[in-house]
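Only one protein chain is missing; all other protein chains are in place.
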Amino acid sequence: MRKDGRRPDQIRPVKITPHYLKYAEGSVLMELGETKVICSVSVEDKVPPFLKDTGMGWITAEYAMLPRSTHQRTPRESATGKKGRSYEIQRLIGRSLRAVVDLALLGERTFWIDCDVMQADGGTRTASITGAWVALALAFRKLLKEGLLAQNPMKYQLAAISCGQVGGEVLLDLNYDEDSLAEIDANFVMTAEGHIVEIQTTAEKEPFPWETFEKMKNLALKGIKELTQIQQKVLENA
Amino acid sequence: MRKDGRRPDQIRPVKITPHYLKYAEGSVLMELGETKVICSVSVEDKVPPFLKDTGMGWITAEYAMLPRSTHQRTPRESATGKKGRSYEIQRLIGRSLRAVVDLALLGERTFWIDCDVMQADGGTRTASITGAWVALALAFRKLLKEGLLAQNPMKYQLAAISCGQVGGEVLLDLNYDEDSLAEIDANFVMTAEGHIVEIQTTAEKEPFPWETFEKMKNLALKGIKELTQIQQKVLENA
Amino acid sequence: MRKDGRRPDQIRPVKITPHYLKYAEGSVLMELGETKVICSVSVEDKVPPFLKDTGMGWITAEYAMLPRSTHQRTPRESATGKKGRSYEIQRLIGRSLRAVVDLALLGERTFWIDCDVMQADGGTRTASITGAWVALALAFRKLLKEGLLAQNPMKYQLAAISCGQVGGEVLLDLNYDEDSLAEIDANFVMTAEGHIVEIQTTAEKEPFPWETFEKMKNLALKGIKELTQIQQKVLENA
Amino acid sequence: MRKDGRRPDQIRPVKITPHYLKYAEGSVLMELGETKVICSVSVEDKVPPFLKDTGMGWITAEYAMLPRSTHQRTPRESATGKKGRSYEIQRLIGRSLRAVVDLALLGERTFWIDCDVMQADGGTRTASITGAWVALALAFRKLLKEGLLAQNPMKYQLAAISCGQVGGEVLLDLNYDEDSLAEIDANFVMTAEGHIVEIQTTAEKEPFPWETFEKMKNLALKGIKELTQIQQKVLENA
Amino acid sequence: MRKDGRRPDQIRPVKITPHYLKYAEGSVLMELGETKVICSVSVEDKVPPFLKDTGMGWITAEYAMLPRSTHQRTPRESATGKKGRSYEIQRLIGRSLRAVVDLALLGERTFWIDCDVMQADGGTRTASITGAWVALALAFRKLLKEGLLAQNPMKYQLAAISCGQVGGEVLLDLNYDEDSLAEIDANFVMTAEGHIVEIQTTAEKEPFPWETFEKMKNLALKGIKELTQIQQKVLENA
Partner (left out) sequence: MRKDGRRPDQIRPVKITPHYLKYAEGSVLMELGETKVICSVSVEDKVPPFLKDTGMGWITAEYAMLPRSTHQRTPRESATGKKGRSYEIQRLIGRSLRAVVDLALLGERTFWIDCDVMQADGGTRTASITGAWVALALAFRKLLKEGLLAQNPMKYQLAAISCGQVGGEVLLDLNYDEDSLAEIDANFVMTAEGHIVEIQTTAEKEPFPWETFEKMKNLALKGIKELTQIQQKVLENA
């Protein structure tokens, strides 16, 4: 039993509020326990230089935290410069979403994914990906309806979940308190079918054996299955 | 009758959700029509150099917009550098709140006011001030309860509202569509008693006579009265 | 009687030296007591993106202080980044001048107003506006003479003056010593006819009643009248 | 057979030149085929704020590319700002080395790992880690000899290697040409015993099944074994 | 005969206005023909880290141009970042003045030299040095009078002048038009005795023989002699 009453293989309550922002082509408020992320999708009729005149589109992501999303106030990146951690996370979000979309069907457009963490209680990067996928699906739905897209560019359903080892025990979906004690930190980004899009795993204290990796993989597959079912329901009702 | 059905002297529906963020010492979600601002207060046990060893505290504010708070996506200030407009607004918020607080009662602490605009439909600076005052009152209440403050440093109740002239008619609390057509733009920051904390008024098209200023002043006094009553109720129920 | 011998409603000696810089299309040295500002106007055959192909021109301003314009040396903004205060002031200067010019008569040109404070003894923003208006008038005169403008784009004569309350007394045109003690700080930007272009007023210590505002307004109207007469004479003799 | 004549499970020729720089506490030139990285270790008698007075030390890394390490010249990060990719890589290098060192044995010192890519032909991040581990071992040896360290803080031997899938075939240690065609990109950081320190794997084109991951894992284990043997020999002869 | 009527070995009219700024410890307006530089000296009771607790003082310089000191407006360095040319010039000014001062007599103080070019017509760096020396001498005089310095730290009198070759002819003190055509550009910083403090000479078009250098040297010696006589007179009358 974990401090917040969960079993080791249990994810936190998930709530995805679609159409959270008025102006964005797609948006959700993604809640994973106390972690809350605003995910929005903005469409720009322009691609980066390396894609000009190729007919292909692009997906890019930006990630940031509101100053008081954290226990102590975090200074704004407009003052400090963008931090390495934010770059690392937003690159992960962008790569993950590009892997499940047919960029050739986007037209010469850039889809900007903005993930702004309103409240951070662990798992902000996985919540961002899980929420951003829904926001992107909503944006595609809108552009399809408006005739701006001829065909749905979404190839696969995508979600992400963290695993870790705390006090020798392997846990699914760590909250902040668990995360700050974890010996291992892993993030799995997978499709609804359990195929791999991105894996990042880190030994925070000591190198660890492959058996531990296997245990985390199995928890992650279970978590991804549950998340993709929730996403599905949200899209059906949106 | 205005496009959204309001009378010229009518403010938009106001909703102030207290304790909106989990970690902040004080916070609200401030909604003024479709304009939504997250206002949070963070306490730091440290003052700027010019106040060191004076026993006095400080209040400072930061203002920013989420990238998709606007009709078109606005690039992040972590990429572009903080904009002049944001500096201007956050300086206004900070000055306004300092004017209604007894800084000598804060102890050697800095109170950081963060106003992050989630959705911008006109009046973001006035909504920020009105909401920040409630968040600050909540933070003082918390510190008083915890014995960290001996006496309530809040001297006056504060709110802010915009006025403007559109198509020759003077209006209270302009939304984005009205604001973008306005010939005059004015922001009034006043106490519940109608005393002046800050006035900023600008001729957007042509210089204008003092009679017009008088009309705006009267509308503003009405708006401030209504806003401070709403604030009062929120604090009573929080 | 004030420390420097002035009556409460008296502005400091004003000296405006036209054609102060050799290369600028228009320029003055603006002296308001010991406050000295170099105001120059530069014409660029290009407008910001939002005005492209509209046939309209633009006016924009930049404000900065020489490092030793102040009692203590101020580090350069090329080292520290542009400060919020400078942004706030230069935005005020730009807005004020745009309000008295017919931008449609400028052609697709940007008029850059540079206000560089050589010596700061209070009132630098009002001196900047009063001086910049003369420099802009001189630039228009030059371009009219050269046939680059067909018609004078200047619609109104503009000046600015500060008021404040010190030790309970309302004063016109505060110098640095007065300003640093002031309970209220106000800046009035008006036309020669006394119409409003911009008002900014701030309670530095305590919120204040509207009667005080009325007193400042009346002083300001007197000051603006005197300043616009001086501007007029300078232009006649330049 | 690969274009450069290697078998799918074959790493490129490795050359590690110890003591490559004169002033650094430890340094190597790491060559992995045509990829060349200068790895240096610098010791500073100071730790980051969060470790002050804990008695513990810290290891941090910086990664950069010389402008003409690449096919086309890459603008310097002193002009463009540090790129997201560089942040991501240097954070990986730092985390990996910290995982194999007993920070409590470092004293209150920071060990700076600098990895500067002189020539980039794929695998720069794995070459950086493999080389940096040797440079760090050399630095520890030097400080032990000088009596500045009482005990060797190195707990495990560490190396890194990339895997990928190109044209449906799983390959070990991709060079630039292979990397730019790869469908999957994976980096394995492991100890000599094959324990996991960090895994990062990315679907560049399509999500992929776990069987492919297993194949990459097995190649990586083979590569790590060979690299750690080479490191061992270099240290014996240095 | 040169375009402006000067002989090849003739410097432009020099005017040095002492006590040009009200607050600075020392200041002049330095005019060399149409080139005008405001030179000020500010004293700070603090030295850079490398001089802490040595009892020695420091002299450092900053150089900048007002935006409309030039034929076309030059964007501000607060927007563009400090330019290489400005760094090069301010480093030259600082080195030159340190070479003629006994830093051990300054106390633990930094003397900031600010050279702000109001109007640029060639020779701004030499005018800056010549003017800054007078401003520094005035600052020393003030601190001696106030008892803050026990002994005059100034060891030598210093001036600077440019030479160049235009159309095959060697000229002294080039103005902007000459400078933009020059085949050779040289700056000589020397003491009143003709000893060398700094020489910088550059072939702008073609490498040149040592005979040409000799000619420039002789012109420079003449120019320095005249400048130091003017400085002397200014100091006597200030």
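By written order: A, B, C, D and E. Residues from 1 in each chain.
The working rule: contacts are C-beta pairs under 8 Å (C-beta built on N, C-alpha and C of every residue); 3 or more make two chains touch, one makes a residue touch a chain.
Everything quoted here is computed from the prediction, not taken from an experiment.
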Query - Displayed chains contacting the withheld chain - result: D, E
Report summary line: Across E:Glu146, E:Glu206 or E:Glu236, the one contacting the chain not displayed is E:Glu206
Requested in this report: Identify the residue among E:Thr70, E:Gln90, E:Ser128 or E:Ser162 that touches the chain left out of the display.
Outcome: E:Gln90
Report task. Specify the residue from the set E:Ala99, E:Leu181 or E:Ile230 that touches the hidden chain. Result -> E:Ala99
Requested in this report: For the chain that's not shown, point to the residue among D:Thr70, D:Asn218 or D:Gln232 touching it.
Outcome: D:Thr70
Query raised in the report: Can you name the residues of chain D that touch the chain not displayed here?
Result: 21-24, 27, 34, 38, 40, 42, 44, 62, 64, 66-73, 76-79, 81-82, 112, 114, 116, 118-119, 121
Report summary line: Had the left-out chain been drawn, it would touch chain E at residues 81, 83-85, 87-88, 90-91, 95, 99-100, 155-156, 190-191, 193-210, 212-213, 217
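Please note the rule applied: only the chains that are shown with their structure count from here on.
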**Report entry** Homomeric contact chain A-chain B: same or different residue positions, threshold half
**Finding:** same
Query - Inter-centroid spacing, chain D versus chain B (mean Cα positions, whole Å) - result: 51
Query raised in the report: Rounded to the nearest whole Å, what is the centre-to-centre distance of chain B and chain C, using the mean of the C-alpha atoms as each centre?
Result: 28
Query raised in the report: Mind pulling the chain A residues that touch 2 or more other chains?
Result: 81
Report summary line: Checked against the stated definition, the touching pairs are A-B, A-D, B-C, C-E
